[in-house]
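Our next item is chain A:
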Amino acid sequence: MFHTTFYIRRLHSICGLAVLGMVLFEHIFTNSMAIFGPAALNGALEMMELIPKPIFLGLELGGIAIPLLFHAIYGVYIALQANNNASNYGYCRNRNFTLQRWTAWYLVIFLIWHVGYLRLYTKGITGTPISYELLQNYFQNPVVVVLYVLGMFAAIFHFCNGITTFCMTWGITKGPRSQNVVSVLSMGLCAILCLITLTFMGSYLI
Partner candidate 1 sequence: MAEKKVRFVIERQDSPESQPYTQEFDVDYRPGLNVVAALMEIQKNPVTVDGKKVAPVVWECNCLEKVCGACMMVINGRARQACCALVDEIEQPIHLAPARTFPVIRDLLIDRTRMFEALKKIQGWVELDGSWDVKDAPIQNPYTAQTAYEISHCMTCGCCLEACPNVGPQSDFIGPAPTVQAYLFNLHPLGKFDKPKRLNALMEKGGITSCGNSQNCVEVCPKFIKLTTYLAQLNRDVNIQALKNIFNN
Partner candidate 2 sequence: MAKDMTKKKIIIVGGGISGLLAAIKVCELGGEVLLFSYCPVKRSHSLCAQGGINACMDTKGEHDSVYEHFDDTVYGGDFLADQIAVKGMVEAAPKLIKMFDRMGVPFTRTPEGVLDLRNFGGQKNKRTCFAGSTTGQQILYALDEQVRRWEVKGSVKKYEFWEFIKIVKNKEGICRGIIAQSMNTMKIEAFRADTVILATGGPGQVFGRCTASTICNGSAVSAVYQQGAEIANPEFIQIHPTAIPGSDKNRLMSEACRGEGGRVWVYKDGKPWYFLEEMYPAYGNLVPRDIASRAIYKVCVHMGLGINGENRVYLDLSHIPADYLERKLGGILEMYSEFVGKDPRKVPMEIFPSVHYSMGGIWVDRKHNTNIPGLMASGECDYQYHGANRLGANSLLSAAYSGTISGPEAMNWAKNGNKGSEISDAELEAARAEVQEEYDRIVNMSGEENAHKLHHEMGDIMYKYVAIERDNNGLDQGLIELKKLLKRWDNIGLTDHSKTANQEAMFVRQLRNMILYAMAITKSARMRDESRGAHAKIKLENGQQVHDADGELVFMPRDDKNFMFTSIVNYDPKTEEPVVTYREFDHSLIKPRPRSYAVAKKE
């Protein structure tokens, strides 16, 4: 017998942490350039344009689109197997478990919108390059800002909580103490990344 479920689950785990984690970091890093003004961000975006098109497209497809679709679709299947019960069992880890699924649902919708509008429609179909000015214009709408901040927070939490559960799933942290340490560290990372996000999102508004 070939343990299909087992390998898919483990792939789901590693793809979430390693591949999509990279994507998240790339986004935060690039966008944080906005803190230093339009020139810095546009510079960073142009840097990316230096990558030859076929390679860039390959990266987008193999490094983002496919892993993301896999992680999202299989993730939905996993989330459907849970019957969240944090109202009766309000332990920290169980709340995080529930939050992990809620953020996942939000991210599915958010990413369809984000990728669909910015990458596929704006950049792909109309051919408009993404720039500081475009984003600033986009973020004039407060609803968009709020949804984007929430989307970033959701992705960051989902990723950071994912570090904790990844360590359990792969048997890296075994005892409660080591699990707690990783949990605290990853929540610390979560807080830092959220702060950075708030800062660069705020920079569009000032």
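A quick word on the picks: all candidates are chains of the complex that A comes from, given by their letters.
Keep in mind that, in the parts below, a residue touches a chain if its C-beta (ideal position, glycine included) is under 8 Å from a C-beta of that chain, and two chains touch if they have at least 3 such contacts; residues count from 1.
What you see is a predicted model, and the numbers here were worked out from it, not measured in a lab.
S.K.: Check each candidate in turn (1 or 2) and state which touches chain A within the complex.
M.R.: In this complex, the candidate that touches chain A is number 1.
S.K.: Would you tell me which residues of chain A are touching candidate 1 in their complex?
M.R.: Residue positions touching the partner: 1, 3-7, 9-10, 78, 80-85, 87-89, 91, 93-94, 97-98, 164-165, 168-176, 179.
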